[in-house]
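Excluded from the complex is one protein chain; the other protein chains are retained at their positions.
Labels run A and B following the written order; every chain starts at residue 1.
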Amino acid sequence: MFELKPTINALMRSKLGAILLILQLAITLAIVSNAVSIIQDRLTYLNKDTGYPEAEIFKFNSLNFDKKLDLLQQVELDEQTLRGLDGVIDAAAVSSVVLSGSGSSGGLRLKPEPQESKSVNMGYISGDEHLLSTLGVKVSEGRDFTAADVVVIDESDTQPSVVIVSRALSDDMFGQGNGLGETLYWGADPLTIVGIVDTMANQWPKSSFGTKTALVPMVRIGNFQKFLVRTEPQARAQVMRQIEELMLANHRERVISDVTGLDQKKARYDAKDVLMMRMLMTLIVVLVVVTALGVFGLSTFNISKRTKQIGTRRALGARKSAIVRYFVVENALICSVGLVLGGAAAVLLGQKLMNWYSVPALGYHFIATTAGLLLLMSLLSVLMPALRAANISPSIATRSV
Amino acid sequence: MLDMKAISKVYQTEMVQTHALRDFNLHVAEGEFVAVTGPSGSGKTTFLNIAGMLEPFSGGQYCLDGVDIGKLNDNARADLRNQKIGFIFQGFNLIPDLNLYENVEVPLRYRGIKSAERKRRVEECLELVGLAGRAKHLPQQLSGGQQQRVAIARALAGRPRFLLADEPTGNLDSLMARQVMELLEQINREGATIVMVTHDPELARRAPRNIQIVDGRVTDFTLYQGRSTETPLAAGG
Partner (left out) sequence: MFIHYIDLAWRSLRQTPLVTFLMILAIAIGIGVTMTTLSVYHMMSMDPIPHKSERLFSVQLQTMDDGETWLTPDDIPYQLTYTDAINLDSLPGDYLRAPMLRSGFSVHLNTAASKPFIEDTRVTGRDFFTMFDLSFLHGNVWTEEQERDAAPVVVIDEELAKQLFGKTDVVGESVFLGERRQEIVGVTKKWRPTIKFYDLNNGSFGKAERMFVPFSHVKAYDVDTWGNTNAWKFEETRDFNDKMNSEMVWVQFWVQLDTPQQRQAWRDMLMAYMQQQQKLGRFNRESLQYSLQDVNDWMSYNDVISEDNKILVGLSFMFLAVCVANILGLLLAKFMRRAPDVGVRRALGASKRQVFYQHLVEVGVLGLLGGSLGVLFSQLGLLGVRQTYNYYAGLANMDWMMLLSAPALAISACILAGLYPAWLVCRTTPATHLKVQ
């Protein structure tokens, strides 16, 4: 009923048009499936839970330039002011800001230096006992920091002795579910894990060690100090607006800068990925449009070239549906060949991209889904010209030219 | 077989109405071989198109083999064309992408005939027109006469009881024309009804019954059937 064999024969005899369509569909499939795979990868990352209520937290910097100022006292005064504000849940001076793409990283080891041992890369943030509450995270095992844990650098010669880590970090070092109470070494200095937080991204969530985070109960004051503040969700904007004035009221000789929500900080850190995603989506959309136009254009031309033969077929007793079917089947055949070739090209391109760049392996389901959608698109694009073809009057057959 | 009563056909363009056929009456009985002549623009092609259900008509009644065509929808008309009518066109209208075998097979496929039966019939028809050995050739590899013979084979493949031929020899030289005509006569002897439009008086004379269309109306020469060789015919333009 589908006239497969004669359709194939007819195709073989007018090769070039078909080859061009096959080529277009093949390349389209190769590009689109790989692009979709990359988009999917970025989306997974962008939607990944960081563990923080980003919309409730904001950060700011304070750069003091009064050399005579007691910085520690000033920071404590600032923290008190912040914590006392309406709508503020908690606040802390911190060494760096999570999700921001800048801060300190290093290796924590199983044995003290200089012994050889396993070491894990992580991002660390230090602050006082308000750190977890300010970040809006809770330990799922162990305990939070207490005031007694906190070490103020420059005041004494002691080093912090405890640490709270993310589950990803403790699992990596001590195996699934272990880690609480174990000791890690920062250089030669021991740190006991007193708490584990399930989900807690560090300053570089995109990096390979983005989920491995350590919180250290340490206060080290410098001229340039970062603060984190967590507020009631609806109060954040209003608190952010008054920060500069409030801080300057506490002490004039400084600059308050970069009063930014944690969600905006993350958006800035992710902007490159969002850009890549948008570019790829645009590419996919216009590519599919162009390919659809190609199918549409070629079918239209093919049909106008075959007006006479369509009339003849109608005269010989073809129903309209048979004419539509002919073109649809012809298109489906071309499309299938293109998609099979395109599938192979997609796998090849995926491998090349993976070898050259940090792109994830291309899942075959991306190719299959894309191929299915392309087939659908191709058939839709041929439908209109085919329906027009079906309306060609059979009386064309008796006209002499 | 074919029964047209008061058929009219009006072509409506923006400015003018053209009456291609008016009050057109014709009866063709089973087994007849009718030649239709007439000057250019007289309505020959319109008549053929309506007879073959290639075009709708504006008024009147047309019954083919007892079926009232006016009451049929497009699909039913297509099926009826496929089953009862064989077409032979002036321009041959072979499908250039298909080889001879596939061309002859086209109407059989639309009828949904099984592959083995199709093969038998196609080979039989190609044999009949003397082109069995060239089944794999493409139309453009053949001469005009050969192409028209393929077209006849295609028209016959469906074993139609009614054959419509539009200037079947119009594009052929006289030798080829004679061969084609002989073929048609043979088919007619085997029982098919043939209506042939032509402007070649010599060809028309060979048909047992002649009708002439002038200005969209029929002039029947059936009466002269017995001495058709002597009938002076107006040659078409």
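Descriptive notes on the structure:
Just so it is clear, contacts are C-beta pairs under 8 Å (C-beta built on N, C-alpha and C of every residue); 3 or more make two chains touch, one makes a residue touch a chain.
Bear in mind the structure is a predicted one, so any value in this text is a computation, not a measurement.
Although it is not drawn here, the omitted chain touches the following shown chains in the complete assembly: A.
For the chain missing from the display, the contacting residue among A:Ala35, A:Ile57 or A:Met173 is A:Ala35, taking the whole complex into account. In the complete assembly, the contact with the undisplayed chain comes from A:Arg278, out of A:Lys118, A:Arg241, A:Arg278 or A:His365. Set against the missing chain, the residues A:Gly123, A:Gly142 or A:Gly294 yield one that touches it, A:Gly294.
The residue touching the chain not shown here, chosen from A:Ile27, A:Ala168 or A:Leu191, is A:Ile27. Think of the hidden chain as still there; on chain A it touches residues 16-17, 20-21, 23-24, 27-28, 30-31, 34-35, 38, 61, 63, 65-67, 102, 106, 113, 187-188, 223, 253-255, 257, 271-272, 274-276, 278-280, 282-283, 286-287, 289-291, 293-294, 296-298, 300-302, 304-305, 353, 356-359, 400-401.
What we mean here is this: only the chains that are shown with their structure count from here on.
Look at where the CA atoms of chain A average out and do the same for chain B: the two points lie 69 Å apart.
Across the complex, chain B is touched by residues 1, 3, 6, 9-10, 13-14, 308-309, 311-322, 393-395, 397-401 of chain A.
Within the complex formed with chain A, the chain B residues making contact are 45, 48-49, 52-55, 74-75, 78-79, 81-83, 85, 87, 89-91, 93, 95-99, 102, 105-107, 109-112, 138, 154, 158, 166.
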